[in-house]
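Shown here: the complex without one of its protein chains, the others still in place.
Moving on to subunit A:
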């Protein structure tokens, strides 16, 4: 009896072990396939571009060439630009984008939380905010440059304006979505207005706010770049503008690549912040769970 049951337990363990091994193998195979697909796609697009320029189907003078972009990129990093080293230009743009991002995000959250909680404020200010939002805000860059010159201030302002609206609308919506019974509960428990904001409203809106930060940083970079294209003494926007004036598409693409890396880096940092601040959330169901 005992031996029989031990034997069957071992058998079950064996089956379980086998199942786990098969599942792991399937998961590994899938990851390998995904990566193979990714690499193949990149090779197809970049290789196709390179080949079609080499065979003369596409004119590299207008559309650039991957090998040329790489050469230009190395050149930029080694020899810099006519307005200082490439690193310096990168740093200028990052500074402007970060400052604009910070200013826009903080004001967006403050206004969003305030208007989300006050019916009166939101009724009064709501139409104006919608109107300002309807203006193509990039054009504000021209005004900022006229008003503040070609230093970093107009770029920061433009980036901040772009970021503000994204964060504001998300924070506002997040505050509006606060669970009614949770609010009633903390009110009955004796929470003051400040305590409600701190313990309930802000954490609840945080999910929305952080989701908006992902796209907001992209807009901060757009604001900084457009400001620089409109008029600047240094920055990646200026590098792009100069490359454009020199009929140098490779220079434009090379700078674009650098910007993409910056945005991806920021995205990664925001992702880390998100996981930290929202660690209370249930984990999203992933493929691995259903194996």
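The rule is simple: contacts are C-beta pairs under 8 Å (C-beta built on N, C-alpha and C of every residue); 3 or more make two chains touch, one makes a residue touch a chain; residues count from 1.
Note that in this section contacts and distances are computed from a predicted model.
Q: With one chain of the assembly withheld, which option in "4Fe-4S dicluster containing protein", "Nitrite reductase (NAD(P)H) large subunit, NirB", "GDSL family lipase" or "ABC transporter ATP-binding protein" matches that chain's UniProt protein name?
A: "ABC transporter ATP-binding protein"
Q: Can you say which of A:22, A:88, A:133 or A:192 touches the chain missing from this structure?
A: A:192
Q: Taking the full complex into account, what residues of subunit A touch the chain not shown?
A: 179, 181-182, 184-192, 195, 199-200, 203-204, 206, 278, 280-282
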